[in-house]
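For this depiction, one protein chain was excluded, whereas all remaining protein chains were kept in their positions.
Just so it is clear, A and B label the chains in written order, and each chain counts residues from 1 on its own.
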Amino acid sequence: MIRRNFLVGAAALTAFLGANDALAQFVPSRPIDLVVHSGPGAGPDAFGRALIAAIEAEKLSPVRIQINHKIGGGGATAASYIVEKKGDPYTIGLFTSAWVANPLVQADMKATVKEMTPVVRLVIEPAVFAVKADSPYKSMMEIVDAAKKDPTKIKQSGGSPLARDAIVRHVLMSNTGARWAFVSFPTGSERIAALLGGHVDMMIIEPSEAGELIRGGQMRALAQVSDRRLSTFPDVPTLREAGFNVPNVPQARGFVAPPDMPRDAVAFYEQMFEKMVKSPTWQKYLSDNQFEDAFLKSPETGKFFDEYANLMRGILTGAGIKVVR
Amino acid sequence: MEVLAGLSHGFGIALQPMNLLWCLAGCVLGTLVGIMPGLGPAAAIAMLMPVTFSMDPTGGIIMLSGIYYGAKYGGSTTSILLNIPGEASSVASCIDGHQMAKKGRAGAALGIAAIASFVAGTFGVVLLTLVAPPIARFALSFSSPEYFALLSLGLALVVLFAGESPLKAALAMLVGLWFTSVGIDLFSAQARFTFGQSALLNGIDFMIVAIGVFAVAEVLGSMQERTDMQLMDVPRGIRNLLPSWEELKACRFAFVNGSLTGFLVGVLPGAGSSISSFIAYAFEKLFSKHPERFGHGAPEGLAAPEAANNADTSGALVPMLTLGLPGGGTTAILLSALVLWGLKPGPMLMQDSPNVFWGLVASMYIGNLMLLLLNLPLVPLFAQALRVPAYVLFPMILGISVVGVFGVAQSMFHIGLLAGFGLLGYAMARLGFPGAPLILGFVLGDGMERALRQSLQMSGGDLGILVSRPIAAGLLIAAVLVLLMPLIGRFNRWRLRSIAENE
Partner (left out) sequence: MIQRAVRDSDVIAGSVLAALGVFIINEANKWEYTGFDGPGPGFFPLWYGLAITLLSLWLVIGRLVTLKRQPDTTIDWPGVRRALGTWAIFALSVAVMPWLGFALSFALMSFVMIRVLFAQSTRTALLSALGLATGFYALFPLLLDVPLPVGRLGF
């Protein structure tokens, strides 16, 4: 009897140890393919490079990580590529919030994050409302009031109507009842040029892009689109502090993987990135670029996708944009 | 003058042996990258960035910039010899450059391209050194209404490409406008003309249209016309391998025109380098005493766009270095390289890091000279490429076209598109529809629609914004004048004839 219990216990213990060993077992032996949806030099590519630099500096990966550009369709090409690589433990995709939002509106997109394996969420990018340095507006409230009086007066430069700056505008407009024009430019430099040239009144811009121009005295930040004040903008109120009770629209970045990625591979990446975010190299990168550390592991990242998709559905429908899934 | 002080300081840095070496490395790599279609300077710079991480930032940016402007030198080689644009900004060079090669003047064409690039490159750096901050301010006053007017002027210049049938030219241009609408509309996220294909969501890349309509269609056309063994005559003797004095004299105006146009258009954020080369070409034809020579091997028709695409690089560096705003794809990567080195490009760069700033500017003078000395002696070597018999050359051209398209789009679907555009280009040539207006419509149409909609967004729907601003109004008037020119010409001839009849 004791012997049988002992055997059962030993078998269970072995199985448990064996399973744990299997979980820690995935060690990559080939270069890792990091898929980004932009071309070289643009935001996701630059983020990916900084990330690889941090991992290499801290020696967290036994193999090389290389960037694979899959440009097109607001992430559609990258998404299709990742979904095709079903089961492959060597491919990971650098997602931005657009990967969750775009499929809600584009019926032509065949592959979406819902099919992929969430891996980790890394950062949330805050942003600021900025005006030209010599602008007469000293606070967000002033601009919103001016917009309420005359809907044709205020202009905001931004990107695609699904991007964060357009969404925040919709949220603010529906919250305050004001209206103002939105002028779309495909690249960040055109948006900034429009602002600096006096052709638009304000824009929403990331601190990494804005920092130098604000430091150089060409732009001024009026409010922050984030939950807490950033260390480099201690005097700039958050939207909530400025009197607007609006939900924060998080611009997140992190990693997804092809569908059916083996559990041990996911665990490998989770552990690698967890070590990375704690490292001094990464912490310095975060503070240099004013990113908010928002590390989440795989299951929580999946939940984040669902919450974000629901938030976006509500906002998009309220803004009159047709939602298809 | 602080500019001269800065510049001499910069030369002191740029002339250090290590930095000279990095400059040479960048220039050589850039030239090679420019020659290969499908491998653009942006991709090459991105590939080499990890290598430069451990380098000193000054040397690193010198090398990466060398790749950037070096590529403009190399881009003309395949354009002239094979009618395959090496780079988006080399498409305009195909038009007269390849025709010159067909007439046995391949060596002269390659030489003119190198010289034009040198003159414009140097000119551009001088302008960058002297007028960067005021030019940057000027660029900021240029926004969507001015863009719309500029691009309208560009499309009005289509009239100059009319050739025999303005009707067919207009139709070709409109079809180009249609092709450029394919994809997701920026303003509304509405997918247009994508036929349910996710591969088309990002639109059709300009290089695919250009390579198809130029290179592939040319092969098909040549197959129809002759079955000779050789594509074209190989120039023999030194006299034929270098440009003659007459040819160089004819290009005098082109050098200046191309440099100025390229620099000014390059400064505008958002204006691609293909736009500046086409506008320079069109201006050259507009002000030429012999416009009928264009399209048939006019040296100035090659010199103008070649100069423009080189001056464009200096122009694009102006907003990058003075405001931290990249002018286009390649400057965006250069910017991210600077950021990764811990530098902060922007208004403070000149003050915070004078070594990097002035070292870079000084090295550009040196780099342009290096490239001229590199490229001129290579001309006879490249011209020998034409010795290859047609039965090897034509499949090779088709192969290079596929490689080029795959390098740009990485999708078999787009290679299929290439085949389609090749057939279209061939059909157009047979049916008497000129190809240049199609390309022009494609290049300018997208920007024009965007600029118009942005302008109307700015003005709340009021079209008056397009004429109430001085620069925009001026350019629009110029566009109208260009459109009226053929009519004025005809009116003049009628008037002169009636005067002669009455005497």
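Everything below uses one rule, namely that contacts are C-beta pairs under 8 Å (C-beta built on N, C-alpha and C of every residue); 3 or more make two chains touch, one makes a residue touch a chain.
Quick caveat, the model's predicted, so the values are computed rather than measured.
Visitor: Taking the entire complex into account, which one of B:Gly12, B:Pro134, B:Pro395 or B:Pro470 touches the absent chain?
Guide: B:Pro395
Visitor: Using the touch definition from the top, which of B:Leu171, B:Val256, B:Met348 or B:Ala385 touches the missing chain?
Guide: Touches the omitted chain: B:Leu171.
Visitor: Which of these, A:Leu51, A:Ala181, A:Leu195 or A:Leu296, touches the one chain of the complex that we don't see?
Guide: Going through A:Leu51, A:Ala181, A:Leu195 or A:Leu296 one by one, A:Ala181 is the residue touching the chain not shown.
Visitor: Spell out, residue by residue, where the missing chain touches subunit B.
Guide: Output for subunit B: 36, 38-39, 47, 167-168, 170-171, 174-175, 177-178, 181, 185, 187-188, 190, 192-193, 216, 219-221, 223-225, 227, 390-392, 394-396, 398-399, 402-403, 406-407, 410, 412, 415-416, 418-419, 422-423, 426, 430-433, 449, 452-454, 456-457, 461.
Just so we're on the same page, only the chains that are shown with their structure count from here on.
Visitor: Subunit A touches which residues of subunit B in the complex?
Guide: Listed in rising order, the residues are 42-43, 45-46, 49-50, 53, 139-144, 184, 186-189, 191, 194, 196-199, 201-202, 269-270, 319, 323-327, 329-330, 332-336, 339-340, 344-348, 410-411, 450, 453-454, 457-458, 460.
Visitor: Considering the complex alone, what residue numbers of subunit A touch subunit B?
Guide: Within the complex, subunit A contacts subunit B at residues 39-42, 45-46, 49-50, 53, 67, 70-74, 76-77, 80, 102, 105-110, 151-152, 155, 159-162, 181-190, 192-194, 196-200, 211-213, 215-218, 321.
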